[in-house]
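Got a structure for you, written out below as structure tokens; questions coming shortly.
Removed: one protein chain of the complex. Kept in place: all other protein chains.
Presenting chain A:
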Amino acid sequence: MDLTPTEEQRLLRESAGRFVRAQYNADARRKRAEAGEGFSAGAWREFADLGWLALPLPEAHGGLGGGAVEVGMLMEAFGEGLVDSPYVSTVILGAGAIAAAGSPAQQADLLPKIAEGALRVAFAHSERQARYNLADVATHAVKDADGWVLDGAKTAVLDADEADLLIVSARIHGNRADAKGIGLFIVPRDAEGVTLTTDLRLGGGKVSQVRLAGVRLGAGALLGGLEDALPVIEAVSDHATAALCAEAVGMMQTLVETTAAYIKTREQFGKPLSVNQALRHRMADMAVAVEEARSLALRAALFADAEPAARARAVSGAKAKIGRGARFVAEQAVQLHGGMGVTEELEIGAFLKRVVFFDAMFGGVDHHLKRHAALSAAGRAA
């Protein structure tokens, strides 16, 4: 048992920290926001050169074979600088699904391109009526002589506008919320019948609604020929959730540091705000929330490859508590900055927005508490 980082992990964390401090410091973020710039192709190139795109991909297909712990280290650094990259959508969700469900030929075709930075993938699974039920898929895929025809609508698709491919879940058979009968399809973003409605995403990046109307795909579009892909969808969603938890830890850390610096210098009634015990204790609770989040994000990563129920429990536990903790830290960071905290002149609000995105993505606090409780009850009954 040793939870200290290996030399390799330490170097990864340091290089990620250096990148973020150089390119995603407060000044750089402000300039980017003013110019209305999103994530640049140049930065994605740099991600590829640093080996970050290859990090969790299998070694057989140009990857480095890293795990969720390494991904978490990267994500934590991204969170510290509020990096708005399509890393989770392409590498964790998209490539993750391909690596878990793709046929050898599909993996050999797609994964090396993702690792090189030549291919971006978005994961189009969620549907409005499903809320957070991963099995609820109304989009359907009908097989005919030429291949597949997809019809349906997806929501909350991250970074789809700049993706080359969409991995789309669709029901092949069974009823709307059945666990069985869901397939994952490789759909070119510019395929006929695919319509994207893209908006800015709260906290950075883009979010799309995707309509699929009579989208014709070849017979080889079904990922791995798999007609029961729900376990894969659950696994990559859990992996992405764990990655976002680590990112949230980085965000919480920056919020605590920024707020501490502010209340030490801001003077009222002739003394710094930081001498007030009410504020000191609030900040102590914020620091405790960060440390608990750090432990639970690491725990979720350590359970990423455990059997599904254990993995899901660790991830839901982390998501529930970090969701609440991150909201607390971000809202209190606004509060302790006073009037300035609610202005666009400071960045605190940008972090708060990303926290709201984090809390909603893959299900909020109550959803994950319920999932944790249901899994625990099932474990007790077994």
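By definition in this document, contacts are C-beta pairs under 8 Å (C-beta built on N, C-alpha and C of every residue); 3 or more make two chains touch, one makes a residue touch a chain; residues count from 1.
Everything that follows uses one rule, which is that contacts and distances are computed from a predicted model.
J.: Name the chain not shown, per its UniProt record: "ABC transporter permease", "ATP-binding cassette domain-containing protein", "Hydrogenase expression/formation protein HypD" or "Acyl-CoA dehydrogenase"?
T.: "Acyl-CoA dehydrogenase"
J.: Looking at the whole complex, which of A:18, A:128 or A:264 touches the chain that is not displayed?
T.: Checking the options A:18, A:128 or A:264, the one contacting the hidden chain is A:264.
J.: For the chain that's not shown, point to the residue among A:151, A:164, A:227 or A:292 touching it.
T.: Selected residue, touching the omitted chain: A:292.
J.: If the missing chain were put back, which residues of chain A would it touch?
T.: Against the left-out chain, chain A lists 1-6, 9, 69, 256, 260, 263-264, 274, 277, 280-281, 283-288, 291-292, 295-296, 298-299, 302, 314, 317-318, 320-321, 369-370, 372-374, 376-377, 380.
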